[in-house]
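Please read the structure below before turning to the comments.
Up next, chain A:
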Amino acid sequence: MSRKKTAEEYQKTFAFRFFRWLSGEKDPYNGEMEMHPQKEYQPDPEAVLRHEKEHDAIMDKVYDTEHNKWLHLFHRLYQTTSILFCLFLIALLLVTVSYLPAIGSVTRPVNNEVSERYIEKGLEETGAVNIVAGMILDYRAFDTLGESHVLFVATITVLILLRLNKTEKDEAEVSDRRFEPKNDAILQLVATFLVPVIIIFGIYIILNGHLGPGGGFSGGAVIGAGLVLYLNAFGFKKTERFFTEKTYKWICFFSLSFYCLAKSYSFYTGANQLHSVIPKGTPGAILSSGLILPLNIAVGLVVACTIYAFYAMFRKGGF
Partner candidate 1 sequence: MYLILSSILFPILAGLFLLVRYRTPLSGEKPVDRQSLTAMAGCSLIITAIFVIAALFAEKGFTLFYLAQSLPIYFRVDSVGRIFSLLAVIVIPCAGFFSFEYMKHEEHESRYYGFYLLVFGVFNALCFAGNLITFYLFFELLTMSSMPLVLHNGSKEAVMAGLKYLFYSLCGAYAALFGIYFLYRNCGSLTFTVVDGALRASAITEHGGFLLVVAFVMLLGFGVKAGMFPMHAWLPTAHPVAPAPASAVLSAVIVKAGVLATIRVLGMFGTDFLKGTWVQTAWLCLTLVTVFMGSLLAYREPVLKKRLAYSTVSQLSYILFGLAVMNDTSFTGSLLHVLAHGFIKAALFLCAGAIIYRTGKTRVEEMRGIGKEMPVTMWCFTIASLGLIGIPPTGGFISKWFLALGSLNSGIPVFDVLGPVILLVSALLTAGYLLPLSIHGFFPGADYDYGSLQKREPCKLMTMPISILTFLSVLIGVFPFLIIVVIYLAATGR
Partner candidate 2 sequence: MGPNLFVNYGEAVSAILFCIGFTNLLLQTNLIKKIIGLNIMDSAIYLFLAEKGYIAGRVAPIVVNGVTGTETYINPIPSGLVLTGIVVSVSVTALMLSLTIRLYTRYHTLDLDEISTQLKKEGK
């Protein structure tokens, strides 16, 4: 064996690592990422015992049917009335449905001048090929503004509930380790290929929102799903390089502010019968339909970040 390299040098080469991995001796990513094998979750036996004991005691005390007949009776009564109520509701709704106008016919009251105008004039008035996108982001934009704030306020409540402070965070991180995949090479390889595809697909959905099915919300959700997959495969340390709480905060802030301001401008000009300076563009082109494209992008950003934030919050109470 004529080796040009010393043993130490050899250990740094790719071939060494490859053969070692092949023989199952050592993991190639070991030491470089945080995903060393984790200890299985072992609930503290004493705590479990205590909980069970307490649980039993409470059950004995409260659900003891002999000593607590009233509760039992009340429980039964509640269940029966609920079931009866639900059966009644089903019957009521079915009767109602049977009186409603027939599905699929043109003569339903729903198909009135409102939808006609959306279909006939929608393209020309909003510039969006996708009439639904034109409708929700231009005709009925106030609803959509509210909707994005529903998402915002939900994120805020989740933050309130699950965000931890510094010391708690460290503990949470320790217990979070057990979520980490145990060196799953398959997952990581698949993720390497899939994540870009998913994210690009998401971007496509967002950008194409006014031209075809899709839009800010669904595209954002897809991107968010891509990010979650990436996070699951590679762990928090990797994602924290480009996505922290600060990033989230500012992206959300700028997107929502842009949304608010843009819509305020459009509402204001609309209500006061002023001329809006935003061009409509050629229908069908990517840069068309006035504010719809930027709004879609803003919504997409917010949604993607929000979904990632939800996931991160759920897992360890922070980014």
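The candidates were selected such that all candidates are chains of the complex that A comes from, given by their letters.
Operating definition for what follows: a residue touches a chain if its C-beta (ideal position, glycine included) is under 8 Å from a C-beta of that chain, and two chains touch if they have at least 3 such contacts; residues count from 1.
Since this is a predicted model, take the numbers as computed values, not measurements.
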Need the partner of chain A in this complex, chosen from 1 or 2. Which is it? 2
Within their complex, state which residues of chain A touch candidate 2. 51, 54-55, 58, 61-62, 79, 82-83, 85-86, 89-90, 93-106, 108, 110-111, 114-116, 118-124, 129-132, 135-136, 140, 143-144, 147-148, 150-151, 153-155, 157-158, 161-162, 212-213, 215, 217, 283, 310, 313-314
